[in-house]
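One chain of protein is taken out of this complex; the other chains stay put.
Note that the chains are named A and B in the order they appear, and that numbering of residues resets to 1 at the start of each chain.
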Amino acid sequence: MKPGEDVTSASDRILLRAAGLTKRYGGVVAIDHVDLTLRSGEVCGIIGPNGAGKSTLVGLLGGALSPTAGRIHFDGSEVTSLPASERARRGIGRTYQIPRPFLDMTVEENLLVAQYSLSPLVGTRAAYAQCRSVLERTGLADAAKMPARALPLLRRKRLEVARALALRPKLLLLDEVGAGLIDAEVTELIGLIHSLVKEIPTIVIIEHVIRLVRECCQRLVVLDFGRQLAQGLTSQVLESDEVAAVYLGTGHGSLKAGPSERASSARARLAQGGQRAGSLAGMVGAGEPKASGAAMPLLRLEAISAAYGQAKALNGIDLVVEAGQAIAILGSNGAGKTTLAKVISGAIKPSSGCMLLNGEDVTGRSAHVLAARGIAHCMEGRRIFQPLTVEENLLIAARGVSAIEQRRRLEEMYLLFPALAERKAASGTAISGGQQQMLAIARALMAKPRLVIFDEISLGLSPIVVDRIYQALGELRAAGLTMLIVEQDMDRVLDLVDYVHVLEHGSFALSGSPPQVKANPRLRHLYIGAAD
Amino acid sequence: MAAQIASTRSLSVGAGSAGIVATALLLLGLSAMIFAPRVVGEYGTEIGFRALIYLTLAEAWNLLAGYGGLVSLGSSSFVGIGAYILMGMLNAGGFGIVTALTASGLGAAALAIMVSPAVFRLRGLYFTVGTLALGEALRLFMINVSYFGGATGIFLKSNPPPTEVLYVYAVALAGIATLVMEIYTGTRFSILLRSVRDDEDAASQVGVRAFRVKLLAFAVASLLMGAAGGLQALKLGAIEPYGMFGLQWSIDTLSIVIIGGLGVRFGPIVGTIFVIALAEALADYPELHLAMTGVILILVIRFAPKGLCGLGQDVCRLLIGRWDRPGMPRAGGALP
Partner (left out) sequence: MPSVELIASSLVSGFLLGGILALTALGLSLVLGVMRLVNLAHGEFLIAGAYAGLFLVKYTGIDPLLGLLVIGGVIGLLALPMHQFLLMPLAGKGPEAPMMTTFGVSIILQNAFVLAFSADTRAIERDYANVALTLGPVTVAQIYVIGFAISASVVGAVHILIAYTAFGRDLRASAADADAAATIGVNVRRVHALTFALGAGCAALGGTLIGIAFAFTPVSGATYLLTDFAIVVLGGLGNILGTLIGGITLGVLQSIGGVMLGDGYRDLVGLALFLVVLAFRPQGLLAASRS
């Protein structure tokens, strides 16, 4: 029996009530007047695309962040101003999106921290017995004496849950606990959560892996741009078109538009782009003949693997990029897209495999060396230099060229993005998100690169702005710029590129031309996890 | 750095029981040392006294920086406070030495508690610089305020006890420090402290009141340092700000612990032995001695983050490794 079906299992007692919760960082509003009511005995899911504010919300509820406005009442008393430690003592437990165990302590000791902080005088034997039982529940009994550092990802997630369990919480916040796991592991996790439901009154699951919320939550709240977009029973919310749109891509027009309509609008845009293509040809670091059969590929990755300590992020990636191609790298959160981007641009050194740029072996070279060789990376999160002005951000990327050439390139960028021209003296902090993204793109182009990686450029931006940006990308594409586009917003990307790779757990699970990939039913599964 | 270093300590199998045995041996050894003066004579006793004072300071600093992650450069503040309190109390008359030493410790702890709200707000580097400034500020304050003797300082009105007696006090103090360290590192408090050191935010999320944990460690460490300062003052018979609040204390303490092994249980004792030995060897060349200490400090930080203790452990592992039968799995992983 799925918990989703049994509506009466939740009691009427309200465990947590958040009203008007707002979190502002300078000009950016991460959470915008969110109200949330949690009843004792329910499992509630919070979903939303990347950048919607899910993790901020967890931070606000758990106490790691203090709200700019709004109040939180937990179990009858107000906890808005209480720090995380006090909330934990009152019964709010939380896990971290990226597990943060106490690496230099054993698994057992990790749990003991919770025990001893709650009941400092508890007998040693009792404490260890408690730990033992929690570890058995979470499948870590055999690893009790192992250092946390030695645990692989799934077990670290289990440890996160175990550590929160040791607090005997009344409310458990599971922050993206399903990220980075393969299907079988997700099944295990679902089993674990089901077993927890009996002993923890209320569980909140903040998730990107839809399968997890589908099978564990009775109720869903959908966040988008920091605001509550939808709320209701799990099945209803997941069937809503609005919600699907928010995940698969906002499109340009309605999602209900048929493929032929979208193709023609895409063609129209490309044609429009072609007119500007001529003037942009100077921005594209060409010099090599485009796709002339026997020509060497611009970029070739062979069996590239990369890891962050224990967590393997990339697993034997083979990739070929020809000059002039536009390639999309898709995949759900945690699949390894940004890691791949960083390996190509040199921010991360691969642990094995080799990388060839125009035939030259550049494996493991530093980022600035690869930049000089013509690889530009428009990084996730934009990474604008805040203290520098817009113009300085641009100039810094045009390296090793005369002042006249710098001027020329600047003018071309201002032509491409007039909004930047108006704000050339503004500092990085004073421009909007969309303008920052444009700046990041322009900055990448200033180096006259041979290859540009666009990493999640639609993140957190409104559809109109994303439209404008993709229009620019279309123009660059037409001018012959080789590009790698890492994206969540599938729709726009598929209209733009020649070839698609879909990452899952560090390897390419699906590859092909846009029509092939779009038609493949696995695509939706890889994103939404709907096991049809 | 502290967190990476301490991994060896916390993971040594059976650390608890081994620790207790070792501590018991240490205490026995210390007790035996009470009889040492008769064997080594006057000069030996002097060295012994110095070593014991350093050991106390090093244990305290190891608690603070190694296990607590609070790298303080302000040890001199607490040493100095302790010294002046002892002098003040003994000169005022009517107080025994033990009372005065206890007061020294408590006074230093009080200072720690007083500055903690401000100082703990600073994380990492700011904390270190803040403690450095605190020590200097106190020194300058003492120089200028004539009530405390100003730049010339104050001296003990009565005669200080003979060296052998002071030596016994030093042994007792070092013994207390060792005991305190054992309690701290072997008990549940160690778990709380290390969790704060490893990841303060995650620790808070699990209910640990990080501020109180740090405060307790800070207060206890300062107490030990204050008592050591008081004892040192008693030995000197006359103190002044430059000597008692001077940066040397911070330098020496830090050097001993890092060279011995930061966050390693026996780092302080190994470090003390090494530094004292070096000091004796270069007794005629004080500047060279200090310069060498600096060089060794840099080398240790770069090449042996776990200090001499860590090097020793690596050597042992290497030797034991040689005697493994081929094919037998080794716990530590690949040979270096």
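We adopt the following convention: contacts are C-beta pairs under 8 Å (C-beta built on N, C-alpha and C of every residue); 3 or more make two chains touch, one makes a residue touch a chain.
All values derive from a computational prediction rather than experimental measurement.
Contact with the omitted chain, checked across A:R13, A:K145 or A:H368, is made by A:H368. Here the missing chain is touched by one residue of B:V71, B:I154 or B:I239, and it is B:V71. Annotation: of A:E86, A:E188, A:D318 or A:E392, A:E392 touches the absent chain (contact as defined above).
Considering A:S195, A:S235, A:T429 or A:Q516, the position touching the chain not shown turns out to be A:T429 (whole complex). Against the chain not displayed here, subunit A makes contact via residues 25-26, 345-347, 366-368, 371-372, 377, 379, 383, 385-388, 392, 395-397, 399, 429, 443, 447.
The chain not shown here touches subunit B at positions 1-4, 71, 73, 118-119, 121-122, 124-126, 128-130, 132-134, 136-137, 140-141, 143-144, 247, 251, 254, 258, 287-288, 290-291, 293-295, 297-298, 301-302, 305.
Keep this in mind: only the chains that are shown with their structure count from here on.
With each centre defined as the average position of its C-alpha atoms, the distance from subunit A to subunit B rounds to 46 Å. Subunit B makes touch with subunit A in their complex at residues 3-4, 6-7, 10-11, 13, 188, 191-192, 194-195, 198-199, 201-210.
Partner subunit B is touched in their complex by these residues of subunit A: 62-64, 83-85, 88-89, 93-94, 96, 100-106, 109, 112-114, 116-118, 120, 124, 127, 145, 147, 149, 163-164, 166-167.
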